[in-house]
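With one protein chain removed, the remaining protein chains of the complex are shown where they sit.
Here is chain A:
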């Protein structure tokens, strides 16, 4: 981020939220805070909440969180800057994260990342001029058995290739439907995703598969070969008081 754009962002968000927005956010904040024995625990979800409003954590978002928890803006900023999921400048509707940690990188993540940036003509974590898509490299996202992995708004797009990833971002830019491999039937926007992270349901937990193919590799083999865990009856322990 250049100094110039940083200055512009600050100017745009210098004021407080509009009264209606503020009222709505305050109701949400109250609900979030009530989940915890101590209010300060609500800071991470509150930051997800203000990010869901503006797509990033603006200065007024920081001020809002500080007020809700009765802490200083500096205390909030110290937390915002620690965590990579909080953005400090306007974001795209769809954030494409390409895993470039070692395993995904070696299996092709590096190539996917390089080709996507080139294809879109953007730098790391920089939105396209129309504001629809940005690409960033992300760390291991716990899906190594589906490498190379691409995340969009933190939904899984498993077993990607440069071609499939290019098609994915083209569809996102065209507004065509895309479907995560292990996720809901369609993608929600970055702001909607942030709201789920803040702890508000979108009612879509039941969508999508229960498991992907790789997750089932061992179970399928066990079924084929008739393997199972020992029968508790045979390990002779079911009498009361196993000692």
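Details
Here, contacts are C-beta pairs under 8 Å (C-beta built on N, C-alpha and C of every residue); 3 or more make two chains touch, one makes a residue touch a chain; residues count from 1.
As a working rule, contacts and distances are computed from a predicted model.
Comparing "NADH-quinone oxidoreductase subunit F", "Nitrate ABC transporter substrate-binding protein", "3-phenylpropionate/cinnamic acid dioxygenase, small subunit" or "Multiple sugar transport system permease protein" against the UniProt entry of the hidden chain yields the protein name "NADH-quinone oxidoreductase subunit F".
Interface residues of chain A with the unshown chain, by the touch rule above, are 35-38, 40-45, 47-48, 69, 78-79, 82-86, 97, 100-103, 105-108, 110-111, 138-148, 151, 153-156, 159, 161-162, 180, 182-184, 193, 196-199, 201-202, 204-206, 208-223, 225, 227-230, 232, 235-238, 242-243.
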